[in-house]
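Removed: one protein chain of the complex. Kept in place: all other protein chains.
This part shows subunit A:
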Amino acid sequence: MISVPAPSDDLLAKIERLERRLAREREARQMAERIAEQGTRDLFVKRQRLKLVESIASAANLLDDPSDAFRVALDEICTYTGWATGHVWILADYPSDTVKLVSSGVWSSDSSVEAKAFRRVTESMSFGPGPSLPGRVLQKRQAVWISDIALDVHFQRTQVARECGLRAAFAFPALIGTEVGAVLEFFQGWPREPDETLMRTVEQIGAQLGRVVERKRNSDRAAIDKAALEAEHRAAEQASRAKSAFLAVTSHEVRTPLNAVLGLAQTLRREPLTPGQHELVDGVLASGEMLLRLLNAVLDMSKIEANEVTAHLSDFDPGTMVGAIVRIWTPYAREQGIELSLDTTELGSRLIRSDEGRIEQTVVNLVANAIKFTPRGESIAIRVSSVEGSLRVEVIDGGPGVDDSDRERIFQPFEQTETGREAGGTGLGLSICTGNVRLLGGEIGTDRTETGRSRFWFQCPVETSTRVHLEQPVEPDEVQGGLRVLAAEDNPANRRVLQLLLAPANVELTFAEDGQQALNALATARFDLVLMDANMPVMDGVEAVRRIRSGDLAPGATIQMLTANAFTDDVSRYMAAGADGVLTKPIHLPSLFAVLAACGKAVPSSSAVALSH
């Protein structure tokens, strides 16, 4: 046996100290481990909470329908907390003046099985601000916790909740700013003390969900605004259509009496008159024709809006046309103490091809303007000239003229100079002129003459007419006598005009007052020419023409439509129905006689009738 010497006291004391040191170190280590484990746990919980907030935030960003975002939030929060069921209250739309929460019908996925009765009761209720769970959230705008609903006197669904095994509850708002947009509530099967961290977390989630509710609200409002705008747009279109219809009807209504005035005046002109009376009748005719062109211009304005304007080319003598304008305006100008003079010495070709109505309208506007701005005692010179294939018209007035700075502007719609405003203009005259001249490919402008007088001018390219001279009007005696004419016309005044116009032609005239009467007349007699008004009661002209042609009721007869509606569409409709031509009202006497003359040549005998079959 080996004997071991007994350790010294010193050594024993040292061992004891070391053991104590070791025990301290061990204790410190265990403490450190506990602290580290707790830290790790805390970290895990924080990460879970962060994941919860993140997943709901991303759902809130991606989903447009609040119900979808709510469903995600309910499920995520139930998973995170382990609570049994969750539900969303939303604000009722009606009545809009009170704040009221109603069930959205959105529940967390697992809540249907256990809490069926609780669901039913909940969905039948609604809450305003008050002591109820959703009511408190609505009022306080923050999360509310009920540790045990059995002990909360204000909780209104206690009985059914307990039957369904629900005891603790918390709820929080989806906030839009400071406004409650919805309330989310959650229930748990046993009493639980408030978890402040959880409450702060769900409030954070509430802010995210509030953004979805806000987005939805904004998009709903935008849709309502859009619908209102569309309704306004439809109303405006409707108004525009009504205006067009009004213009069309008005033009027809105005043309009918104008037709009578012009027709009667033309007839009167054929009577034996004194030179003075003749001049008066010519004045009536000239003014009436100008009124007609004005009417056409108004209709053109309505077409301008639809970009349907075209130039109506015809052969005319610009010198004569401008001369007529000057004659018409002279008496008025004299009343203002102003002399008008016309100079056509530099007008080469007397016969040109262009749009007479537009050129006339432009000249009238410029002359009227000149009279407006010329002081008493001054004069206005109007020059019509030919310049390199163009027609140039100058109106030189005695007014102050236009400043250089205004020269471009005054040709724009509604643009006026101060002087123009004082003179009471509409600001439209020159822009109409600009539109007319541009349509004809020309230019319009204002400047000063060599002597410093104010000058407005326009110049547009014109074709020289291929005709040597204007067609001489067909005289009544060129028309073969005894032509049988059937005229269908519902307006008595127009019937009178037709009667007067046709009197010199010595025709056999029969009247019908509508399409049906015309068909009846054709059944009993034969006619060489049928004049058919388009718009008539009982049966309109188009229908009548269609039946005449399809039933061959007027063999060999020429059918001419009489109409104030001579738009391109209408004309093609008439021709499709079987009309041979269109005479526009007011009836232009030379055109009517040209038709009669042609009729007489084409259908004078039975052989011609046979040929037409």
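By our rule, contacts are C-beta pairs under 8 Å (C-beta built on N, C-alpha and C of every residue); 3 or more make two chains touch, one makes a residue touch a chain; residues count from 1.
Here is the rule we go by: contacts and distances are computed from a predicted model.
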Not-shown chain resolves in UniProt (candidates "YCII-related domain-containing protein", "4-vinyl reductase 4VR domain-containing protein", "RNA polymerase sigma factor (Sigma-70 family)" or "ABC transporter permease") to "4-vinyl reductase 4VR domain-containing protein"
Of A:24, A:200 or A:221, the residue touching the omitted chain is A:24
Touching the hidden chain, out of A:32, A:45, A:503 or A:525, is A:32
Note that subunit A touches the chain not displayed via residues 17, 20-21, 23-25, 27-29, 31-32, 35-36, 39
